[in-house]
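Missing here is one protein chain; the remaining ones are kept as they sit in the complex.
Should a chain be cited, it is by its letter among A and B, assigned in written order, with residues numbered from 1 in that chain.
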Amino acid sequence: MTKAGLIKFRNDFLDHDITYSFLHSPATIIAALVTLVMFVMAFGAPLFTSYTPFDPGSLNLMDAFIPPAWEDGGTALHVMGTDGQGRDIFAAILYGTQVSLTVGLLSVLLSIGIGIPLGIIAGYSGGWVDTVIMRIADIQLTIPPILIALMIDGITRTSISRDLHEVVAIPVLVASIGIASWPQYARITRSGTLVERNKDYIAAAKLIRTPVPLILLRHILPNVIGPTLIVATIGVAVAIIIEATLSFLGVGVPPTTPSLGTLIRIGNSFLFSGEWWITFFPALTLVILVLSVNLIGDWLRDTFNPKLR
Amino acid sequence: MAVLDISDLSIEFPTRRGILSAVEGLSLSIEAGEILGVVGESGAGKSLTGNAVVGLLEPPGRVSGGTIRLNGEDITHLSENAMRRVRGAQIGVIFQDPLTSLDPLYTIGRQLTQTILTHQKLSAAGARDKAIQLLSEVGIPAPERRFDAYPHEFSGGMRQRVVIALALCCDPCLIIADEPTTALDVSVQAQIIDLLKKLAREKGVATMLVTHDMGVIAETADRVAVIYSGRLVEMGKVRDVIDTPRHPYTRGLMDSIPQIGQNLRTLPNIEGAMPRLNARPEGCAFNPRCTQTLDRCFRHVPPLDTTADEQRQVACWLLTEQENRKETAYA
């Protein structure tokens, strides 16, 4: 590309409505930056802290209950203080955020992985296939995801031994949240498919005998996936909240690899005795993370599809 | 005195890329009992003009210049509350789609009496009588019985009659009908047109009939104003404009109406499309589509020329050119 071409590209990009809307929404810019920073810090945790909070050998009980650096008795070695076992809170948050983000992202991937195909199939085939899929979705939609996730988690807990459960806890959690949230994606995809399937290009594809799976994959999917992905952004925030809630309730991530929710649960019991920082910083991180993702999702929705709710 | 007198009206929309001018220097007036057809393509600014008259421009749209007078009184910049009292009482409005103009959750009787009681001091029973009388005036059969029916229980044409009854509730002196027949079947269109004509004739209501359908104008209106890209290009008596259109755009419009008995293989049309508001060309807005342009057409906006005849106004350099030539010939 020539220099003039590049400049034109840059100007077009800057002048584009979406860029404009992004650059004129300071909240969205901040949210995007915060999310990016959290993402990098969580997944590059060893680069940002030398502590290994979940290696029991590295902990020293002498370091327990150190308040944050700026409080009396605080030390610069533990900026956000330590918990009852001498764990560095900041390091724990980094690794906890990693778990929260992983569960959040994977479970949304799972629910769109279930929801989009079912939605497209229901919308394209119509008839009893549609009725059955959407009825199940309707019934499931009336029950809050958190309850379904709790149930699935409870069943697994009953069926397998406690030791095994610690190993499979995170996959089970991802599965519970993922299965609990697919109906909304199926709904959006289905309504998009209903519109697309009557369009001429689909009729043309049928006319030249394109196999149905190919029609669904190559023609319908690219045209209906946009709105679904926008909702999925907000879905990540919801999934992170569900994960944190389950972990807080003690049925989510086991304490050996704690997520933010587990950290809050652990710290909660120290709140009354004055060690507020043990629960405060993980809680603050969780809220900022969820809020940032929500802000981005809200902006995406308003910009690309004002009609979507 | 004219019932509605719009002079030099401009409407603009501020956007982040600058101000878009949607209507520029528009002047027209309507006498009591007269029906003025306002015709133009969608986006020409005809509906905006109607909305501006009743003070219902959607923000950020705003009147940026000119005056609107109702019975001599300037209503251009009335306060919201004062304008509300004018709407419905002195000006009745009819919208395009009767299926969506009525609140589906209330009986038509309730919607009528609510409008009447908002503007007039009447007892509930008085309002009911008046509503029933209105329904029978607009041709709703068995109005007593239909009074308590919901909008969904009426056909499209009947609903448009109800909408007209609602517009007439408080004996307005002006009716603004925005595409009143577009959403209706052809046979029903004729009935609604007859009704509008009857109202103008019998009640002396001034009517501004906004439409893109020349056929409806020909049927209904006394005079017609042709708007192109926010500017008035031609105005005159309906028969004159139809028989001898002077502006090239009007001529194009007339040619594109199929005539009975005409044997055409293709219908003539005007090449191209109306320019977008942010891409209006210099000079006459019609110049990219016009087949007989002069140099001047690309540089200056042609003024409305009224020299030929008080009733006839045309904004086209070609005609000024012809006038000039005539004058030179006489001299």
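Please note the rule applied: a contact is a pair of C-beta atoms (placed from the backbone, for glycine too) under 8 Å apart; a residue touches a chain by one contact, two chains touch by 3 or more.
Everything below uses one rule, namely that contacts and distances are computed from a predicted model.
Enquirer: Report the protein name recorded by UniProt for the chain absent from the figure; options are "ABC transporter permease", "3-oxoacyl-[acyl-carrier-protein] synthase 1", "Aspartyl/glutamyl-tRNA(Asn/Gln) amidotransferase subunit C" or "Fe-S cluster assembly protein SufD".
Expert: Record says "ABC transporter permease".
Enquirer: Specify the shown partners of the omitted chain in the complete complex.
Expert: A, B
Enquirer: Among the options B:S101, B:T207 or B:T250, which residue touches the chain absent from this view?
Expert: Counting the whole complex, the residue in contact with the absent chain is B:S101.
Enquirer: Consider the whole complex, including the chain that is not shown, and state which of A:P144, A:P171, A:P222 or A:P255 touches that chain.
Expert: The single option touching the absent chain is A:P144.
Enquirer: Of A:I155, A:V168 or A:V212, which residue touches the hidden chain?
Expert: A:I155
Enquirer: List the residues of subunit A that touch the chain left out of this view.
Expert: Here the touching residues of subunit A are 139, 142-144, 146-147, 150-151, 153-155, 157-159, 237, 241, 244-245, 248-251, 264, 268, 271-272, 276, 279, 283, 286-287, 290-291, 294-295, 298, 309.
Enquirer: Name every residue on subunit B in touch with the hidden partner chain.
Expert: Answer for subunit B: residues 54, 56, 84-89, 92-93, 95, 97, 100-107, 114-115, 118-119, 150, 152-153, 163, 166-167, 169 touch the chain left out.
Methods note: only the chains that are shown with their structure count from here on.
Enquirer: How many Å are there between the centre of subunit A and the centre of subunit B, using C-alpha atoms for each centre?
Expert: It comes to 54 Å between the two C-alpha centres.
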